[in-house]
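Pasting a structure below so you can have a look.
All protein chains but one are shown at their positions in the complex.
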Amino acid sequence: MLNENYLLVLFLFPFFSTLIVALSRHRAAAWVSVAMAFAFFVLTLIGFQVHELRYSATWFGNLKYGLYLDSYSYFLILLSAFLTLISLFYSVRVIKEKVAAYHALFHALQATVVGSLLCDDLVFFYIFWEAMLIPMYFIIGIWGGPRRKYATLKFFLFTFAGSLLMLIGLITTYVIYFQQTGTWSASFQTLRDYFHMNPMNFEIQKWIFLSFVLSFAIKIPLFPFHTWLPDAHVEAPTAGSVILAGVLLKMGTYGLMRFAIPLFHESAEYFAGALCFLSVVGIILGALVAWRQTDIKKLIAYSSVSHLGFITLGIFMMTEAGWNGAYLQMLNHGLSTGALFLLVGFLYDQTHTRDIQAYGGLAKSLPWFALVTVIIALSSIALPGTNGFVGEFLILLGSFQSKVASNGWVILAGVGVILGAVYMLHLVQKLLYGKSHSEKLKDFGWREWVFYVPLVILVFAIGIFPEWILGPVREKTTAMFNLFSTFAAR
Amino acid sequence: MADLKLLAALCVLIPLVGSTLWFWLGARFGEKVVSIGAVTFLVASFLCMLGMFFGVHEAARVDFFEWIRISSNASVHFSFLLDPLSLTLGLIVTGVGSLIHVYATGYMKGDPSFGRFFSYLNLFIFSMLMLVLSDSLVGLFLGWEGVGLCSYLLISFWFSEEANAIAGKKAFVVNRIGDFGFLIAIFALFQVFGTVSIPDILSAIHLGNLTADQMFWSKIACFGLILGASGKSAQIPLHIWLPDAMAGPTPVSALIHAATMVTAGVYLICRLQPLFLLNGGSLEIIAYMGGLTALFAASVAIFQNDIKKVLAYSTISQLGYMFLAVGLGAPVAAYFHLMTHAFFKALLFLGAGSVIHGLHHEQNMHKMGGLRKQMPITFWAMTVGVLAIAGIPPLSGFVSKDEILHTVSTSGRTALSVMAFLTAFMTAFYMGRLWVLTFFGKFRGHHEADESPLSMTFVLVTLAILSALGGLLNWPELWGGHELLNEFLSSVVVQKKIEISSEAFHHSLLLAGFSSLLGLAGLGLAWLRYRNFSGKEFEAPVFNLFKKKYYIDELYDIAIVRNLKQIGWILWKGVDGLCIDGFLNGLGTGTTRLANRLRGMQTGLAQQYAVWVWIGFLLLLFGAWTVR
Amino acid sequence: MENSQIVFFIFSALILVTAGLVAFRPRPVESAMWLILNFFLTAGLYVLLGSHFVAVIQVLVYAGAIMVLFVFVILLLNLDPRELGTDSSVSWGSLILFVAFLSFILLSLHVTTPELLEKMPPIKAGSTFGTVEALSKTLLTDYIFGFEMAGVILLLAIMGVGLLAYRKINNPRIVNGSERP
Partner (left out) sequence: MNVSIAHLLFLSFGVFCIGGAGFLMRRNALSLLICLELMLSAVNIAFVSFSRLHQNESGNLLYFLVITVAACESAVGLALILNFFRLKKNIRLDEATTLKG
């Protein structure tokens, strides 16, 4: 059986691999990096049976730090490990310059992501949360497209501005805890347990909650803080886009589910209506704008805005089924959007254009590419049987029974389901159908199949047997909602 | 029970396995393997279905595994409900499906994507069976969207033509609008009953005792379901996709867009009939929607020149009949018409396909004519189909349509009656027109026509026999028959029995006479008008309205699609670009400008900095002093 | 008025005058000379305050060593007025205002804390205050850390100056003391 040292290993491994990759020689770096990513993936898989693990130690003096793993963090770590593995594998052939640095940055990113997912301590969470920006900043800034300077600046400033507000909220929480108890603690568990028993003054709590939500909303990104996303995606290298969409955006929703709402769920219920409104606007705006894009990556980026709107809707509606669905949808979106970016990257590497008009009739020359694209697109528009459906269905079904906000929002969000089909099929039609004018492209080789096969299998595996994820997640959600309800009963 | 479970699983999984197989094998092993394999698989599935049909006496539930657990006491299962309603439609799906597979092996010969075609077709059969057999609304929804997907894939099967791809997209999106309604209905029903299992919902309705709030949500559910059904079954206002769907290969049109998928809406309403009975107003809506659609589509069908378009509008019109019947509380009649329609409309489509195949993909009826000599088998099969749909006794179409007309005429709704009879007449007329234009007169085309291969004609003949004799399945008791279907379905749906009396007998005879007279009149008129066709159609400004399908496509385009596109553009450039980014970039440039101003302070002269330090020190001192 | 008081005022006045001369004589060499005088006077003040050892150090190190360094550099550079540049004309008004402001604060301190104006108590008889012994004891016990730090700072300064001097030779822009265009 795994003990808490497993957590320590899990936590430190990416740092270790960053070091190894950074120090390895130019030629070998890429494969060393893939091997390390694979090792980490296997290491993560080992923990599959783990439901809850806690590790706590004293750093020096009074400074304690704790690691905490449960199903909420576990599956995101798994997703991160998986996506990092495939995107690094994909990059082996694509990235030829500054290889070691590139791969090391991805491992560093992994380290920060895993760090912030495992942290039980708000201060450490904040540190990793901020540190996440740095590797991404360099990945986009060095290996990015022509407008990368603008994109990185925007990306950095947006997210940074948000997190500063969170820092203020965090310190306030910290101080209030001290004022009321006379001891210092930044441990999330301690704070949550305490504030459940002794709720904060609502006026203050409201503002702290908003500061947290703003920070997470920018990362998610929730309307109207989403405009950094299309620019960042367009300029990022393919693997960067995969990780950005697949993992980094999830950190925002994870933060909501893990920190903001459990600590301040009174305020969450208070603001539910407004936040659901923003989510729904995001869903519809993302879908409509995605429809009008000619740049494929931008289209996918806006589709992310739309999808993340569903996730936040599920979260803010504060129902158990909605949360389970939202969590599952986080993973689904990571897989399907990651795969879409990889597919676009596959085309871009051959043609060096992302203009949707430049393609057409690819189904004829690239039948296997077409097959995978259609399957992933279907997962993205939530066709039953694919993973997207289970998540979206649970979100909408759960939210429909919400007591904190009107279920009219769900009906409006349902319109987003229709529009989702519109833009995704628009993309499929423009890429795959019509007159073929790109005959010379090569179809998938073994390298592509290595990661598309698991992706496609996962799409259906989650779509038809979602319980292997939903089961552990539901346990966690139920426990959390029990806590909320005891609070409401008092 | 275990056997039943195995049969059910096999019945559904065989087409699914086939679907993946043909996609892989199609390119490698050539047409022969694929055609034999696909047909064998489907026949195997049909046999499983038959086994279940005879193995199940009462309704049976077959549970496979838990799919999605919603909460601790509610979950969605992959499970089947085997009862008369689902088994009958299942038989039609697999039976007609098998026939059409056989037909398609001939029709699609030589197509480079032969394997892909059968892969999609098998996938369709899988989805349709999921739709029909599923015991939960969510499982039904899986099939519901699955058939929509297959329809999309098959409509845009020849994707090199941009128009086909667009038609496929249109079909999918319009269907999605319906699916949205369905989804909302599922949520609302879950809200009321706390379950998504159909039998559980129905038994809860039987128990009654719904609060006002629950009634409200069940009403919402009804509207959602109507929207869903109208999307899938191409009723007004979501009918626009079906005519365009004719871009797909003809076997597809026969299987999906005539015999099976489009009837899913009728099936859904029959399935949940108690729910609709709970909200009488919704049934009224269904009836009027059906009646209006029937009349509207028939009027458009008269003016179409594309042989498949005529049949497409005819399908819409006949589906309207079914909705009309369901809405007036005669689900068995609707179901009966659904069955006979599956036979004769599949026959008509396949016959049309045979003609198209013979003429090397010519679909314009103006370029046909006199084909009865070259294609005798097709001609005779089609003749049966035309007579059946026109309602000439004693063919199947007559019997089923007569039941519907009977229901309408006794319902006391004059407007609906007028619509129904008018439609009956128009149906006969446009079918006569099609028949005459295609098979009589002089040949007006370019290519020499040949009779189709055996695989196709065999299917035509089989379907012709079914269309002719299908009426026996539910021959009215009034006329000495034995209402097999009615009896069979009576455990599932509620329909008022027609009392056997001499008065009713007279009424029904009168009705039958009138309706067959209408049919004959329509056919005769068409014969007179088009026997010596010279390329001249009816010309009048009014008819433009019919020719242009009441401008509904254009209306939607202007009112919805363009506006949405416009909104998308405004949201992109206006909200995202101008407002949000404008504001933020403004913040950025503002900061830069301010910094440029303040930069002047940074002269590089160390002494000036010292002055600032001095001033700062002074202010601090002053501050400290005032605080004191 | 006592003698010591008179002496103190004379010294104070002289210190202030020399300070003014240091600050505002145009040529650096004059400033340096006045500064040496100023340091001597300050040493005298320290004697009055009873810190004899400090006074000695003031003369030896400050006036002797450091100021010699200054004078030496001045001689080395041998600047003409053009190279010295014109002094800025910070308005005298603002300066006076500033001085007035500070004086005001000090005066108000006087008003609020009159104990500052009390005469300092005389040095107790037998006290070792100001002797080398007392100073060195304190320096090597209580303030040993500061003492060491001072040493480190000096070392760093030596290294810094060395570095600056070293760079001069290696700087390619400067050959034989003159800048290459």
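Order of writing sets the labels: A, B and C. Residues in every chain begin at 1.
Here is the rule we use: a residue touches a chain if its C-beta (ideal position, glycine included) is under 8 Å from a C-beta of that chain, and two chains touch if they have at least 3 such contacts.
Bear in mind that the values here come from a model prediction, so they are computed numbers and not experimental data.
Note that the undisplayed chain, when the full complex is considered, contacts B, C. Mapped onto chain B, contacts with the missing chain fall at residues 599-607, 610-611, 614. Residues 2, 4-5, 8, 12, 15-16, 19-20, 22-24, 28, 31-32, 35, 38-39, 42, 45-46, 48-51, 53-54, 57-58, 61-62, 65-66, 69-70, 73-74, 76-77, 79, 82-90, 95, 98-99, 102, 106, 110, 116-121, 123-124, 127, 129-130, 134-135, 137-139, 143, 146, 150, 153-154, 156-158, 160-161, 164-165, 167-168, 173-174, 177, 179 are the ones on chain C that touch the missing chain.
Operating definition for what follows: only the chains that are shown with their structure count from here on.
Mean C-alpha position of chain A lies 64 Å from that of chain C. Note on chain placement: the centre of chain A and the centre of chain B lie 37 Å apart, centres being C-alpha means.
Partner chain B is touched in their complex by these residues of chain A: 154, 157, 224, 226-227, 285, 288-289, 291-293, 320-321, 361, 363-364, 367, 371, 374, 378, 383-385, 389-390, 393-394, 396-398, 400-401, 407, 410-411, 414-415, 417-418, 421-422, 425-426, 429, 432-436, 464-467, 470-471, 474, 478. Across the complex, chain B meets chain A through its residues 23, 27, 65-72, 138, 141-142, 144-146, 149, 152-153, 156, 159-162, 164-166, 168-169, 172-173, 176-177, 179-180, 183-184, 186-188, 190-191, 564-565, 567-569, 571-572, 575-576, 579-581, 584, 588.
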